[in-house]
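One chain of protein is taken out of this complex; the other chains stay put.
So, chain A:
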Amino acid sequence: MIEVDNIHKSFGDANVLKGISTCFDKGKTNLIIGQSGSGKTVFIKCLLGLFAPEKGTISYDGKIYSELSGSEQRNLRQEMGMVFQGSALFDSMTVEGNVRFPLEMFTKQSDSEMQDRVDFVLKRVNLIDAHHKYPSEISGGMQKRVAIARAIVMNPKYLFCDEPNSGLDPKTAILIDNLIQEITQEYNITTVINSHDMNSVMEIGEKIIFLKNGIKEWEGTNKEIFKTDNEAVTNFVYSSELFKKVRQMYLEERN
């Protein structure tokens, strides 16, 4: 579980995060949603320890990040997996090299043990014949799956995904969403996903946090988001006619 207590972050005169408090549950897919510029990426980078909040605390299973020593922070980071918006795969390495990298850096496993683990996670994300390809030789969806494989290869306690299905076609986006949800439940990981994809909200949003101008505007589940009266949330989530109709049908069914 990750607990966030009143964090503030600014860059120069721009106050990006203005006192966000929330908690992300273990074994659940927690979604952060909001318009572009609402502070989602800065928030997730604070959770990762890439940005230090000026005020407030973030604790991981009771350990407050800012109170840990440098080496303890690095050890904690080894328990985190991250899927970046652009996948952030190492261009100079093959798919296998990318997934193998954390194992080589942080474990004392033998070559065959590492190979078994790499084969296992690549199979888990449905990538079987791409071991020796370079990131530039595979599609965006495959790159995302490699990024997920690299993120889970060390059995992380916390998985962070920054817009994991941006730039993907709807079918691949759903596959990626489902894969992340399956992995979250299978390994009981605390997963935090940064998204503005409404399909993700409806499909896998077991807990949703809506950010607006650096403030937590609303919090709930994908069931509750249908019923909410919060104008900012409904304007954002149901901005398209299709989603307005879906919501209408859902509410009529319930009544």
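Quick notes
Criterion: a contact is a pair of C-beta atoms (placed from the backbone, for glycine too) under 8 Å apart; a residue touches a chain by one contact, two chains touch by 3 or more; residues count from 1.
Convention: contacts and distances are computed from a predicted model.
Comparing "ABC transporter permease", "Spore photoproduct lyase", "Response regulator receiver domain-containing protein" or "DNA polymerase III PolC-type" against the UniProt entry of the hidden chain yields the protein name "ABC transporter permease".
From the options A:Asp25, A:Asp61, A:Glu104 or A:Glu186, the residue with contact to the unseen chain in the full assembly is A:Glu104. Of the candidate positions A:Met1, A:Cys23 or A:Ala88, contact with the hidden chain is made by A:Ala88.
Touch with the chain that is not drawn comes from one residue among A:Ser21, A:Asn75, A:Ser139 or A:Asn178, which is A:Asn75.
Where chain A meets the missing chain, the touching residues are 45, 48-50, 71, 74-78, 80, 82, 84-86, 88-91, 101-102, 104-106, 160.
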